[in-house]
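Removed: one protein chain of the complex. Kept in place: all other protein chains.
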Amino acid sequence: MAIIQLGDYIVIQRQKYTKLQKFGSLDATATLGKEHLELKSLLDQPYGSTFKMCVKESKAGKRGAQRQHSLELCTENELRSIRDVLNISSSGADNRDISDNGEAQSLKSSDIEQMREECNESSKIIEKLVENSKTFHNRTEYSQDKYLLKKEKKYFEFVQIRQPTIRLMADIFHRQDPDKIMGIRVDTLSQIISYSGISGFGNYLLYESGTNGLLPAAMLNSMGAGTEATLVHMHPGNVPQKQALLALKLPFEQQQRCISVNLYSVLREFYQGDKPEATKSSGDEEKVEAVTETEVTAEEQSEGFEPSSKKVKLESPNSNKAHQRWQVENKRAAALMNEKFDSLVMAAKEHPSSILQALLPLVKPSRPVVIFGTCKELLQEIYMDLKTTGKVTNLHLTSNWMRTYQILPNRTHPEVNMSGNSGYLLTGYTLK
Amino acid sequence: MAIIQLGDYIVIQRQKYTKLQKFGSLDATATLGKEHLELKSLLDQPYGSTFKMCVKESKAGKRGAQRQHSLELCTENELRSIRDVLNISSSGADNRDISDNGEAQSLKSSDIEQMREECNESSKIIEKLVENSKTFHNRTEYSQDKYLLKKEKKYFEFVQIRQPTIRLMADIFHRQDPDKIMGIRVDTLSQIISYSGISGFGNYLLYESGTNGLLPAAMLNSMGAGTEATLVHMHPGNVPQKQALLALKLPFEQQQRCISVNLYSVLREFYQGDKPEATKSSGDEEKVEAVTETEVTAEEQSEGFEPSSKKVKLESPNSNKAHQRWQVENKRAAALMNEKFDSLVMAAKEHPSSILQALLPLVKPSRPVVIFGTCKELLQEIYMDLKTTGKVTNLHLTSNWMRTYQILPNRTHPEVNMSGNSGYLLTGYTLK
Amino acid sequence: MSFLKPKTHIEQGDIVILYLSVNSMHAIEAVPTIVNKKGETIAHIFQTPYGSLKVQSIIGVEYGSRVELSKGYAHVLQPNPELWTQTLPHRTQIIYTPDISMILHQLEVRPGAVVVESGTGSGSLSHYFLRALKPTGHLHTFDFHEARADQARDEFKRHGLADFVTVYHRDVCNLGFTSELDGVADAVFLDLPAPDLAVPHAFKALKLSGGRFCSFSPCIEQSQRCINVLTKLGFNEICSMEVLQQESVIKTRSFPVIDLEFLKAPKSSEPNANDDSKTKEPKELKKYLTSSNPQVLPGHTGFLTFATLPPNVPKA
Partner (left out) sequence: MSFLKPKTHIEQGDIVILYLSVNSMHAIEAVPTIVNKKGETIAHIFQTPYGSLKVQSIIGVEYGSRVELSKGYAHVLQPNPELWTQTLPHRTQIIYTPDISMILHQLEVRPGAVVVESGTGSGSLSHYFLRALKPTGHLHTFDFHEARADQARDEFKRHGLADFVTVYHRDVCNLGFTSELDGVADAVFLDLPAPDLAVPHAFKALKLSGGRFCSFSPCIEQSQRCINVLTKLGFNEICSMEVLQQESVIKTRSFPVIDLEFLKAPKSSEPNANDDSKTKEPKELKKYLTSSNPQVLPGHTGFLTFATLPPNVPKA
């Protein structure tokens, strides 16, 4: 099992809630609602370990107490079913005699708050709540379970630390803010990987205007460590979004096979790079900052337009002197562009037509093209364009219906809510 | 129980297959695939009865034999599970040893054809088939059931005669040719009735450009017999499609409360009818033929344009003489249009905007408007228009996902195929 | 009394839908005064995010009118079962229009029908049954929770529907639908935790000439057990389904169209008019009228199981 190290991204899981967190320093804390967790005791523990949240202090906050916790590594034995502990036996047959008048719980909220500070164990708190509930024992078993689950969720004191994977991150990102990953749902992400044919062989081209690094990370993950596959990752901003990519902690050789370049800059390099040209290495190219591998948030990525060269000139007056990292990357990318690619994936916030027009000629014949979009109407238009020109065949515009199920004895049904948007995929194959 | 009478529309059901048929005369026959059924023995039998198909003769046809059957009323006892009769016991645990090489059945197809002519009972035919199958007893129980169901379907010799209802007809029409009812699926039909608020009170306005009578029939059905509700049914053709309406066999007073009128003709009557005007009762009005209550097929309804007056003038030179039925209906409709309606339902094959513009002012405030369409893009446009003008509020554009389930012990799952199109409903409420 | 038939003007005692927006509607009773918690009779003022409404002011107003609030306006609509299901006081989980519409269609409810329903719950479905079967039919509706039965009975009366409905407080799983209802029903509807226990009672309540049956249940096991009993009792046309309504979110969206063609030409060749003009040019935007699903859709309401009791099945 891998070991938790400083600088790692970690996934913190508390029951079903998961969060991606950088473990950047020993005083790093993570915030889960009102709970603040000190992370230092995670260092050098194996991924997959479970820790107990131990209250260190409690401060009054706007919306109730904010609690600071230290974390203590705990054993599997400490994790046991709340129901077993409480050993509930008597339950009513149905809820006909229960009227919910809000007076069922005789403990006051201040009592509960105090109990919480004094007592680390959720099972004990819940036990007290059950003892002081006037209606609990008249509820049906189903209703009791629901009550316990709700309370358990609120007072549960264990967190598990897991190593980030594409699966875990796709869930976290989509749950937290689907817009930051362009609404790419898990089913759609999985299909982008399939339809684009990403594997350990071949050179791949991706254009994306911002998915927190999820899309390049998923592609790189499928390309694998120690393989020959390469990804050219084009983006419209100064620096690419790379959070998910960094979180995967891939071997250096694998990271090197993701060449992240600015769309405008690399196209200029590709169109004009080999021509002997006076102004080439001065002027507008410097505007793109070197790609750094520090944390990049979604906000840092600009809006899809080539940044004006003037500003950057002022910032980087010495840029003529040496080949910067971005220039090297542009050259590596342009070399691959000349060889052409084994697949093209696009996820643009902009109108995709002009981008597709620029990138489609860079794809070999008989290769998949996958265009993701949140707006069906745009993809319909591209479908018609491609159909008319005949450059791409086997065109399909698809979306997905995904439902999760609750499967429990006598209580099996699809989940009551489902995600409404999978986004749309336009797929096809290039022709010669 | 109602009695089957000459002139009735009847629903013929053979297992899950149903068909709407006119029992117009004693020599009427109904065709179910290759089987031709003589209907005369249905006369005066109660609806709900089951009849046995008895082969009278068999003619070689292009795609196998065409058989003529007489029908014999049969008892409930004759209907029993094929499985019970055959009393199958031995079944394999799985299909691992079965290779499907097409040689499993040792009876030749000519043998089977001959057996079929000689023997009326499907159970006997199936018994023979099972006896002569080399693999049947090695199949799993599930697989045996599947085989028997398939064979039973092919050789099943009973039909049930049922009285047409909206539910049965909606199923038949949608299964046979959804285009003939504008693709109005059962869930959508049911919601049109709900959202439009059709009931035993009020005056309702419907425009439809062709649903085999299903939409006016469903509305009239919900208005009920012996109530005060009235429906003005506008259509674009010479004569309205009324098949489903006629099939319901409603009491005369109820039929009278469906006023079917040509859209152009009634609007002209409404706009100009009360003005003293020289040319009014001559000229263009006669073009609309009298509404007849004979069977009207979908093809008879024209394409949504006012028929040219010239042709019809030649056909009906004497039309000036008396008020024709259509003129009376136009006047009744126009009177209701002046009073305004309690709801508007539209299902247009044409662009609905101009029709809506003409009909919306005829609806009282605080009344539902329901616009059905197969093209979402059109309804989006209308949604935006209505939203902008503010004449209709609480606007919703909806569609449905409907899945049927197979629920059998240990074999429960949604059906493998589902209908993809429910159509779209735009609903809202008029404002003052 | 505003549920009986279409009417044009608000009368005292009507339930009125105060429509503020798609997501904000309220059912209010058009009475000038109410009694507060202290037992005092006070003017009936209804508070909204757009200010307060003096309810007396809407009596006599035409339905569909705009009414002024202290900080905005609203519209008054006549209630109907659709608007009622969106505004009614929830006493239980309720069934919504898409499922209800299918239930009415499959149960073939029309004026004159006699329908048996259990449980009454919050009465959302009952209102639909009543619209569909009045003025010549009757609804018999059962609930095992006494307070709910009483509330429903009172509500139907205030809505002007009392003539067409009988509300029973009764545990139908154990006690059945009363012997008076044997053989009277055209249709039976069950929304019960254990529908299989009530199927034999439904069987009894249906007419000898046959009828239609529906059970609504959230869990598949309930449907499985229900179908098991239906099959044994001789029901046919057994069919289970789910209906999920999807709403479209309609809006105009703009997408920037980016120019990549200019990158093919070297910058030096157009020394003056190049970069600055590019960045100063207004971005080209293409507009689209689009529709999409909302982020969250109903993923499940319940399984609807329908069946037919054929004519003349002996009821032992």
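The first chain written gets the first letter, and so on, giving A, B and C; residue counts start at 1 in each chain.
The working rule: contacts are C-beta pairs under 8 Å (C-beta built on N, C-alpha and C of every residue); 3 or more make two chains touch, one makes a residue touch a chain.
Remember, it's a predicted structure, so these values are computed and weren't measured experimentally.
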item: Chain not shown, its touching partners among those shown; value: A, B
item: Selected residue (touches chain absent from view) among A:Ile193, A:Val239 or A:Ile259; value: A:Ile193
item: Residue ranges of chain B at the interface with the undisplayed chain; value: 94, 96, 99, 178, 236, 263-264, 267-268, 271-272, 275, 277-280, 283-284, 303-306, 308-309, 349-351, 353-355, 357-358, 374-378, 403-404, 410-421
item: Touching residues on chain A - with respect to the absent chain; value: 1, 46, 48, 76, 165-167, 170, 186-187, 189-191, 193-195, 197, 199-202, 221-227, 342, 364-368, 376-377, 380-381, 383-384, 393-405, 407, 409, 412, 424, 429-432
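To be clear about the criterion, only the chains that are shown with their structure count from here on.
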item: Chain contact topology (line, ring, star, complete or other); value: line
item: Chain whose averaged C-alpha position falls nearest the assembly-wide average; value: C
item: Remotest chain, chain A as reference, centres from CA atoms; value: B
item: Centroid distance [mean C-alpha coordinates] between chain C and chain A, Å; value: 37
item: CA centroid of chain A to CA centroid of chain B, Å; value: 50
item: Where chain B and chain C are represented by their mean Cα positions, the distance between them in whole Å; value: 27
item: Contacts with two or more other chains, residues of chain A listed in rising order; value: none
item: For chain C, residues contacting two or more additional chains; value: 220, 242, 246, 289, 291, 303
